[in-house]
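Note that this complex is displayed minus one protein chain, with the remaining chains in position.
We just call them A, B, C and D in the order they show up, numbering each chain from 1.
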Amino acid sequence: MELLERAPVELKNAFLRVLGSLGVPEGMLAILSAVLIIGTVIGVFLGLFALMSVMERKILARVQNRYGPNRAGPFGLFQPVADGIKMLTKEDLVPRAADKVVHFLAPVVMMVPALLVLAILPYGRDMVPVELESGILFFFAVGAGTEVAIFMAGWASNNKYSVLGAMRAIAQMISYEIPLVISAVTAAMIAGSLSPSVIVAAQGGFAAGFLPHWFVTTPWGFTAALLFYIGALAESNRSPFDLPEGESELVAGHLTEYSGFKYATFFMAEYIGMFAICGMFVTLFLGGWQAPLPFLTVVPSWIWFFGKVCFVAFTMVWVRATLPRLRVDHLLAFAWKFLLPMSFAAFLSAACWHYAGRGPAAWFLSLVVVGIPYLVLGLSFTSRFSVSRRTYLFSE
Amino acid sequence: MNFPGIGLLKGFVVTARNFLGSYVEKDRLTTRQYPEERPKLPENSRSFPFLVFDGEDPEAGMRCVACKICEKECPPQCIYIIQDRDAAGKPLKRPRIFDIDISVCMSCQICVEVCPFESIRMDTDYELSSFDRFGSLVLDKSKLLKSNAYYHGIHPTEASETDARIEADRKKKEAAAAAKAEAARKATAEKAAKAAHPPEETK
Amino acid sequence: MTLQILLALSAILFAFGLAAILSRSNAIMILIGIELMLGAANLNFIAFWRFSGNPSDLTGVLFAIFSIAVAAAEAAVGLAIIILVHRRIQSVEVDDASNLKG
Amino acid sequence: MNVTLDGETVVKLQPVFGYLHRNHEKIAEGNSWLAAVPYTDRLDYICPLTNNWAYTLAVETLAGLEVPERAEYIRIITAELTRLQNHVAFMGFILADMGAWGSALMYAFREREKILDLFEALTGARMMCNYMRFGGCRCDLPSGWLESAGQLVEGFPAFLDEMEALLTGNEILLARLQGVAPLTPERAINGGLSGPILRAAGVDYDIRKVDNYGLYSRFKFRVPRGRVGDCYDRFMIRVLEARESVEILKQALVGIPDGPVVNPKAKQRGFRPPAGEAYGRIEGPKGELGFYLISDGSDRPYRFRVRPPSLINLTLLEELCLGTKIADVMVILGSIDIVLGEVDR
Partner (left out) sequence: MICESLKTCFDDPGKFLGEWFVLLPALVLLLAAAAAVVLRNLIHATLCLTLSFIALGILFIALGAEFVGFVQLLVYVGAVAMLIVFAILLTRPERLAKSDTALSGLGPAGGALAGFVTLGVLLGFLFTSPIAKKSLPGPASAPVAEIGHALMGDYKAALIVVGVLLTAALVGAAVLAMEDKNS
């Protein structure tokens, strides 16, 4: 199994050795290895995107007790190919009064952060494309690019629905970015560094034989993970927060005037962005490529990473199948009045957990420090509408 | 115990049960793959009307006597009947033309109710899509005529009831005919008897 | 790769900012000019830190970080003022905001 | 409808309807009395059997026909089944309006299919049933129908519990529905509303209890009433009414007697009711569905008027939507639960 564990890296080195022997200059080899890594990472994530676009519809269908696409290819697995061909052959309309340059640039600018963000995720034991010491900061810095792209898309379509949709999307992403950043920083604080591989290393080892040291097992980690998850949903405009293009009266939000391959690029950027933020969630809270149980470490680490990413992506589809959409003012009130204070509470409870020695006593202390604000905020938030079951009069 | 968020969790449990249930329980996954699995329609489901004929020859065995009651009663007026005339021009008890425009017909089955001769019944065939709007959507007599055996095939109970009713009518008619014949024979016999011995009083 | 090139670069950037402020009459363009000038100042800080002998003395880097933070605050307040001015006199042209009574 | 917005809030809302107007009432005046029955299916196409019943009830009051007991029982069973599938479908539709990507909708339609299969086995068509006749029903229950109906009613409370677990406690749903477009009882009565919306506003008015038409007095069931009258109450009232319908069905399926299905004396084809006028009304799933018929003794109705609950409930839409957010307009329209076939006739 050791070979399988190192397989991708060994393959690359072997390939480079062959090229080296063929007399390729040293400098060129370094560039080639970088290109190889980029190629494999993008290839893997495009494959995941294709798989996800059909798996999402099948999971959604199964939740609703129907089959989902099963006509194109065995079990509908050629559906992405069919969608791709459809997208390519569809005519690419550009509204006459649209701002041609910006209209064309928007999907490109949307795609750039989605792909750049994949560079810092630790896919396996020392298999990190770019070993940055402030990887988490890089993740959020580049993530800010999607807002610019959404604005460009909304503005360039010169249609009032798309501008309205774009404004809503940006307001939502900005207001959900702060809890996202703070919950990510909580994990980084405990691990002691902003670099993802150090964070994953900090989650190694097993307590009492079988309990993995993942951050999600600690109370503050669980709350921070939940907040990060909600922020991730909002960041990638999915499920309860798919306000910009979901609302029945905003047509398709900032994507109204896009068709053909540009729309496919937006679609692809959204999915790869979703996978990237799932990867970050796994790195921060689910112990990156750490195996859940001691005897399972024989399974190669990158299988654990992609397994967990697919599981988190599955839960995102599950959330999408269950929850209705939030209204705009609830969305923002929820972010500012509930998520922000909760993320500070999680941050505080992480500190208490750390200074109380990280043992079981610390576990309960951090549980208290996180639990009280949750109950106080939650009840005050839901007390506005009488959640207690309304009593109904019955007459014979 | 309703701390905030419990409602959402309950919702997730329901969708999870449905997700797993669709693999396990049979009654949850009710989709039928249409072209492969044909739906099993209940016995008296109906689509568009058709004419019933007894025996083998459609023309001869046709029950319809062109009384045009169904044409009058049909709410959207989609039935068109012209009575057949023989060479001498005398109307026959048979329709020469019997068209039903199934693009107009709303399969409401009133023609079946009002038909006194049990000659029009509702079919169950629903794959009637066609390419040209007028040609194949107006079913003429030849397309409408279907044998009684076919009728027994699609609506067994209703067909057997109809046959029983027709049988009963025929027997009653025969009995009536027999009675009339017998009465007529008795009348002729009396007249003959009267004629045999001199008619005392003629008037 | 001498320090001169970087300082020349930031000088040009500064000149662009100044030109933007002086030549345009739209308040938002003036703000863009200010952002450029602040960017030029940050570039100088980092350049001097890079070319100073010991990189462990992080004053230049820290100064740049603080200046970015302050610049962000300043941009927020500036834009709030622009919106207020626009709401009051329905235009963002700097010349229109001439009557002191407001 | 065209909605004028000021940013997010609704300033003016003007529903535009009439696109599904099929001139139902004029056609009925041109056709015989019997020919009008299949057209009533197409009024509120989600609950055809209650439409049929309302029409035949009006004709029976006009002509003074009695209806045999078995026919009354069948009518109550089919009407309550229709109410059940309408309320279940409503639960699915309102979730789809709120963007839940159709999970609740699909569960609702899975159950509704079972009810529609029962209708198809009984009347021949899933939605265009054309089953009621003057003085009773067209044909008797096929063999095994009562058992399968009993099975369905047996499994229904479990399904309703599952739906309630998914929907009633859901915080997002509470946030979206509660406090949206409340309605005071006076406003509801002055607006002429009827059905679940009226009862959600707190008015205890159910025609099944008021008129006691069709042996309803023989069954024990309760009528739920809301207090606040907002979208959440309208939603909950329909959920509770669905449970009451299950109660009625349980009692009716057990107590159905034998006997003729249609009044033998009633003539269907050349039916000529005595001259005069009559107004028959029933408690449809959407509200008070009434038929006002004037007969001049001939075999065609002189005047055929339908009281459409959806249209009358819709008139209050603008007043409910003023000042709410754009996302609420969807939910409010959904909570009124209209069917355009009935609005435009």
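By definition in this document, a residue touches a chain if its C-beta (ideal position, glycine included) is under 8 Å from a C-beta of that chain, and two chains touch if they have at least 3 such contacts.
Here the structure is a predicted model, which is why all the values come from computation and not from measurement.
Trainee: Out of all the chains shown, which come into contact with the hidden one?
Mentor: A, C
Trainee: Sort through A:7, A:30 or A:293 and give me the one touching the missing partner chain.
Mentor: Candidates A:7, A:30 or A:293; residue touching the omitted chain: A:30.
Trainee: Footprint of the hidden chain on subunit C, which residues?
Mentor: 1-9, 11-26, 28-29, 31-33, 35-36, 39, 42-43, 46-47, 49-53, 55-56, 58, 61-62, 64-66, 68-77, 79-84, 86-87, 91-95
Trainee: Determine and list the subunit A residues touching the chain excluded from the picture.
Mentor: Contact residues on subunit A toward the absent chain are 27, 30-31, 33-34, 37, 99, 101-102, 119, 129-134, 137-138, 140-145, 147-148, 151-152, 155, 163, 167, 170, 174, 177, 193-194.
Following the convention adopted for this analysis, only the chains that are shown with their structure count from here on.
Trainee: Based only on mean CA positions, could you tell me how far subunit A sits from subunit C in angstrom?
Mentor: 34
Trainee: Residues of subunit A touching 2+ other chains?
Mentor: Correct list: 63-66, 321-323, 382, 387.
Trainee: At least two other chains touched by the same residue of subunit D: list those residues.
Mentor: In subunit D, 103, 107, 110, 166, 168-174 touch at least two other chains.
Trainee: Mind listing each pair of touching chains for me?
Mentor: A-B, A-D, B-D
Trainee: Going by the contact rule set out above, which residues of subunit B touch subunit D in the complex?
Mentor: Residue positions touching the partner: 2, 4-8, 10-11, 13-15, 17-18, 28, 30, 41-46, 69, 73-75, 106-110, 113-114, 122, 157.
Trainee: Per the contact definition, I'd like the list of subunit A residues that touch subunit D in the complex.
Mentor: On the subunit A side, the touching residues are 60, 63-66, 240, 242, 246-249, 320-330, 382, 385-387, 389-396.
Trainee: Any idea which subunit B residues touch subunit A in the complex?
Mentor: Listed in rising order, the residues are 2-5, 7-8, 11-12, 14-16, 18-19, 21-23, 28-31, 33.
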